[in-house]
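Shown below is the structure under consideration.
Showing just some of the chains, left in place.
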C-alpha cells in the first residue's frame, strides 16, 4: 500500500518491545499450550494490574475466537445472547455464535451502546419455552462505532444483569482505547468487578497476535481450557501470548500505546470539527466517523486509505478513520491540511 | 525448565530468520485478515514449491483449528470422518470435530496408519440412513506415533477414496518431518495430487505460529474464508503467517529444519538400538518410542524431560522422545551416554 | 377446559376419518420408518394432488422439526436464513435453527410477509466473509399473523431467489387455511413450482400428528432421510403419517376442513367488523386479530379462551382468535352475541 492507511488498527506488526522480547526468550524451552512460565508471569502481572487475585486468565489468538469461546462456554443450548444490532458478534463474525448453537437477540441502540431499558425490552418479549432464554449480555468497549461505556453505564448494566440473573460479558478488542479515552472513568478493576467475563485485546493495541480472556465469575471458570481446546483456540506455542502481554503490562506500555492512538484520533476529530464538519457518532476513542462531501472523499482517497461507512445523502458519506499505536502524527497533519485546502 | 526437554517440538520460539523477517517488515502497513502482500507472496511461493497452480492456500493459527475447519467445511451434517483410533482428531482435540456436528468413525490400525482395507471395513458397516455416512478419510503424516505414509500407501488410499467418492485429507502438523524422513518417497507435489486437502504445519517446524491449508479439490474451495472466519480462525494480522511462510519456503529452510529434527531423532534411535533396546513403533521421523526399564527412565528423568507413553510390563515403559529444528546435538549425546552408563 | 377455546387450531384430536383409518389398518404389518405401503400411497396421492411427479415427499411429526430439518439440510455452515421478524423460526422455535448452527437474518415486515425489496435489503448488507451469507428465504403461508401470500407475491419472491441463487422455503403449518382463503389465488401446483421446498401441515388441519415435507429442487433431495434421522425425526411407526395423509388427500378432506376453519374465522371477523371493531391485521384466514376494549375482553374471557396478542393503548388490546376444522358454528354465534350485548 502506497497510500497511508486509516482503515484499521492492525495494519502494522507489533510494538518493537514485544518483538524484542520474543527474540530474547526465543531459545528458552517451555511447556506448551499456555502452561509456560511466560503465560504464568503475564497472568500474575495482569492480576496485579486488574487488582484482583481470584480471577482466571486465558490467552487466545483472536477476537472472534475469544467471543465464541467465552459465550459458548457460559450458555446452555437454548440460552441466547443480547447484543446491540451493531455488535461485532451480530454482524462481523460470520455467524460464529450461531455456529455454536446460540441465537443472538439483537436490538437497535443509540451509538452502539446497550442500556438496561433495552435489555429489559428483550427480556419481556421472551416469556416461555417456545422462545430462547436470554442469559448473557454482550457489549463491546469501545463499541464498534468508537463510543465508550462510562462507569454509570456499566454499573446500570451490572445491576440489570444481577436482577435477572444474566451474565455480562465485555468484548475488549479495543479496551485499551476505551480506557484511555479522555471521556473514560472506568478502570480495569471496575470492569473486573462489573463483568462476569471480558477480554483485553492485544492485536489491536500493539501485539502481533493475542487476546487475554479474564473470568471473574467463579461459576464460569471450570474446565475453561476444555472449551478453548475444543474450539481450536489452544495454541502449541502459547508462550508468545505470555511474552507479549508481559511487555504490554509489566509497566504501562499497553496504556501508552492506546493513549497515542486516541490522541491521534481526537486530534484528527478536533481538526475536522474546526473545519466545520460533523460526525455520525461522537468521537470518543480511536475510531471516528466524520461526514464528508463525496468530492472531498475522492480527494482524500488519493493519498489515504479508509472505509466509507454509510451513505448520508446524495452528496455526503460518513467515513471511518481508525488510528493506532503506530499512527504517525505528520500523517494526521497531512490529512487535515487536505481537508483545509478543500474547505 | 532446567532439564532439557524432549517432550515435544514446540518447546522453543521460532527460527531466527522468521523473527528477523517479522522485525524487518514490522512497520509496513498491510491489509488485514491474510489478504496482505506477504500472504499473497507466501501463497505464490508455496504454489511453486508444490508445483501446482490451481490450488487455494489459507493460513490459520493452529492444527486443531486447521483440522476442524477443513473437515467441517467439506461435510454435510450427517457425513462422518474415518480416522485411525490413534488419530489426533479422535483423541487429542477435545471433541473439536464432534463439536462441529460430525461423528468420527475410528478404527484400530497398525502403527497409526490407515489402509484401504480398513477404510472399506468401515464403509461396509455403514449401510443406510440409520447410520452416519462416511465421506472423508483423515490421515496424519507423520502419524501420531511417528510413522510415515509412503507413496504406495497414499496412492492406495487415493484410489479407494476415488472409488467410493470420499475426500482424502492429510493433517500435516509434522509434514516437514515426514517429507525429510530417510524412509520417505513422497513429494509435496505427490501429496497435492493425491489429497483433496491438507495442511503444512508451521508451528512444529520452526514457526512461532501458523499452518498453511492447501485445497486441491476445486469442489472444496468455494467460500472457504467464510468457514475460517466462522470458526474464529481469521486473524487480523494474518500477515504474520505470510511473513513466516515466505521465510520457510522461499529457499529450503522448512526442509532443512525438518531434516535436522529427523537427524537428531534417528541418531538417538540408532544409539538406543545399538545399546540393545527395542521400540514400540519403528523410528521413522522426529518422534521415537523406545522401550526402557523403569529404573533407566528414572535416571534419565533427572536430566531430561519426556513423556512416558505406555506401560509395557511391570518393569518396562515405552517413552516418547521428540526432537525439533532446535534440538542440540550434544544433548542427544548426553542422553545416549546416560543410557550407556546404565547398560 | 370448561370455556370454549379459540386459542389455537390444535385443541382437539383428529378428524374421525383419520382415526377410523388408523383403526382399520391397525393390524396390517408394515415396514418401519415411513417406508411402508401407506406412506408410499400417501406420497403417490400427494404427487397427484400437487400435479408434479419429480418431487420427493417425507413425513415428520411437527412443524419445528420440519423447519429445522428442511433448513439445516439445505445450508452450508456459514449460510443464513432470511425471515420476517415475526417468522415462526425467528421467535417461536426456541432457537431451533441456530441450534443447527445457522443465523437468521430477520427483517421487519408489513403484516408478516417478506417482499423482494426486503430480501434485497438484507443481501446488500452482507458483503463479505466477515458476515454470514444469506442463502435461503423462509416464509410461512399463512403467516404467523394470519395473512396469506398471493400468487404475484410468491412469483416475485421466486424471481428474486432465482436472481440471487437463494432457496425459497415455505412453512405450511397452516397451508390448508391459506389455500382455501377467499383471498387466495395459489394452488399446490403453483407452490411446488415456485418453492424449492415446503411442508403441508397436518397437525393444524385435522391430523393427530404429522407434516409432509415436499422437495421440488433436485439439488436438495439427496440423502434427505439421513437429515431426518439425525435430527430425531424418523419415526418407527411412520405409517401413521401415511394413513392420515391418505385420508386427508385421497379426496378433498384436507381442503374441506381448512375451508370450514376459514369460514368460521371469517364469519367471526365479519360479525366483529359489523359491530364496529377494527383489526390489527387484515383477516384472511383462520387466525384473526380484532382490537377490543379491555372491558369487553374481560367479559369474553368468562366464556371463551383466547390469547391477548398486543397492547394497543391503555384501554385496548388486540386479541388472537383461532378457528379450526372442529370449530362449532354456534360458538361463533355465541361469541358474537356477547360482543353485541357489550356494544
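As written, the chains take the letters A, B and C, and residue 1 is the first residue of each chain.
The definition used in the following text is that a residue touches a chain if its C-beta (ideal position, glycine included) is under 8 Å from a C-beta of that chain, and two chains touch if they have at least 3 such contacts.
These figures come from a predicted structure and were not determined experimentally.
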item: Copy count for the complete homomeric assembly [3 present here]; value: 4
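Keep this in mind: only the chains that are shown with their structure count from here on.
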item: Fraction-based call for chain C against chain A, same above half, different below; value: same
item: Highest-count interface - the chain pair sharing the most C-beta contacts; value: A-B
item: Centroid-based (C-alpha) most distant chain relative to chain C; value: B
item: Gap in Å, rounded to a whole number, between the CA centres of chain C and chain B; value: 51
item: Inter-chain centre distance, chain A versus chain C - centres from mean C-alpha coordinates, in Å; value: 42
item: Where chain C touches two or more other chains at once, by residue number; value: 77-78, 100-101, 129-130, 132
item: Chain B - residues contacting chain C, complex; value: 33, 72-73, 76-78, 100-101, 129-130, 132-133, 223, 225-230, 234
item: Parts of chain A lying in touch with chain B, wherever the complex brings them together; value: 1, 4-5, 7-8, 10-14, 16, 19, 22-23, 25-32, 61-65, 68-69, 93-96, 99, 203-204, 208-209, 226, 229-237, 239-240, 326
item: Partner chain C, residues of chain A touching it in the complex; value: 77-78, 80, 91-95, 98-104, 129-132
